[in-house]
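The excerpt is restricted to a subset of chains, each kept in its original location.
Think of it as A and B in the order they're written, each chain with its own count starting at 1.
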Amino acid sequence: MDLGTFEFIRQQLSELYGYTAFANVDWRHLVMICVGLFFISLAIIKHYEPLLLIPIGFGIIIGNIPFDVTADLRIGIYEEGSVLNMLYQGVERGFYPPLIFLGIGAMTDFSSLLSKPKLVLLGAAAQFGIFAAYSSSLFLGFTPEQAGAIAIIGGADGPTAIFLSSKLAPEFIGPIAIAAYSYMALVPVLQPPVMRLLTTKKERLIRMKPPRAVPKQEKILFPIIGMLLTTFIMPTALPLLGMLFFGNLLKESGVTNRLAETARSSLIDIVTIFLGLTVGASTQGDVFITPQSMMIFGLGAASFIIATFSGVLFAKIMNLFASEGNKVNPLIGNSGVSAVPDSARVSQHVGLEYDKTNHLLMHAMAANVSGVIGSAIAAGILLSFLT
Amino acid sequence: MIQNFSYMTHQVESGSAIVAGNTSVFSQNDPYGALMAILGMGIVFLILLLLFTVFSTTPRIYTPEFKVWLNSLWSRKKMAKPEETLEDIKVSKPEELSGEVNAAIAAAIHLYRSELHDYENTVLTIRKVSRTYSPWSSKIYGLRNIPKN
């Protein structure tokens, strides 16, 4: 059709306006953009997990720039052919988390655990938060698969949560991932009150023996034996634990330093950038702000706090059976959740408040890396039972 | 308050027959998740207890005698690795003593750094050198860096 010039301009401008955010915006976009800004502020001002919160926060902003979803502009994360959608495949198909675990393996030193193997049990106890959250989710009306995916938030492990929800409840990847990473970032806020509540002054002053030196050979054997032991019993933990132990062998073998170095720097950084950005962007307001998301956040927080509870309580239970010099300071019980190294740092900080010379960091790290293994096993169990 | 969100499962892929089968068993027989909690915690503890058992026994195997024997075994196989024995000797002696002190220092440094690290830049000492040309010099570099192929 042939239009008059002014009519044509008017029409083009109106179409152009139809493309702008102003024509498509919605209160939920604005709420989510504020959430994104809040995450970025937390990271910059409070230094909470910046490597996660900056990508996720900016991702939330990117994902909530309102655009005309009917115009096939291939911008949105849920539109096939968009860049965000391509990068999101790693989340949706669950291959970013194992790569993150590869990098974590290549940077984790398990000798704290090897030197005091009994602390490994704290990493088991803290997983109770997961199963408590599973019950609660069932009670709130979620299906067992959804409940399993939500429950894993209590494992305090972002990649594990993304991996499991991509398998069990892909419709909830967004809120589960955001919840998992938010609470991981809030470890220094959520855990100390629980720790203080459950411990007596005397318990907080318990001094633990310094760990023994772990010979190189044991550190090399650990990823191999650990791998065989865990995955023979729970093969569904293979994608995560296989990669974790593989990365650790690259580190400890002493002959593949360049591979370990790349795994724990470029590779994990690239995956972290893509994972954070797309997890953030997956929170497009119109599909994200729902009653279910709110319930998921509530369940996540509860699960997280219960995990801390059970870690600290179990430490106290262990002390009932321990001889005098071998007591465990229950302030490291919180470190059984797998937020590495944040919860270990919390143990150290809280410990120092009560005794300036009592360094709990290394002992807490033992519980902390056990938590990583424990939560990956718990994910394997849920996967086995619910598929 | 008990309602069901399963209608939201808009993009679950594949294997749905199995999922449905097993899950329905669970929803009917374990409506409160109690069995899941017991079984789950049981297995987590089982696996980690096994890990504990294995790695609390290994150090007992690694007695000084065993280590010396193992080293002698290795050294025979390889050309000669005196560093190893040295290291092991160093390892098996003085760490118990200085551990506490080290921990304090280490933790202090760690905390100090973690508080400061974004107000400082880490700068690598970079030195520019003019290329002293030799057909040999570059080769060594090349050789040492070839990861294999």
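The rule we apply is simple: a contact is a pair of C-beta atoms (placed from the backbone, for glycine too) under 8 Å apart; a residue touches a chain by one contact, two chains touch by 3 or more.
In this text, all values refer to a predicted model and were calculated from it rather than measured experimentally.
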{"item": "Copies present in the complete complex, per labelled chain", "value": "A x3, B x3"}
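Rule of thumb we're sticking to: only the chains that are shown with their structure count from here on.
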{"item": "Between subunit B and subunit A, distance of the C-alpha-averaged centres to the nearest whole Å", "value": "17"}
{"item": "Of subunit B, residues touching subunit A in the complex", "value": "1-6, 8-13, 15, 18-19, 22-23, 26-27, 30-34, 36-37, 39-41, 43-52, 54-56, 58-59, 62, 67, 70, 87-88, 91-92, 95-96, 99-100, 103-104, 106-107, 110-111, 114, 118, 147"}
{"item": "Residues of subunit A touching subunit B in the complex", "value": "47, 113-114, 117-118, 120-121, 123-124, 127-128, 130-132, 134-135, 137-147, 169-171, 210-213, 215-218, 221-222, 225-226, 229-230, 233-234, 258, 292, 345, 348, 357, 359, 361-362, 370, 373-374, 377-378, 381-382, 385-387"}
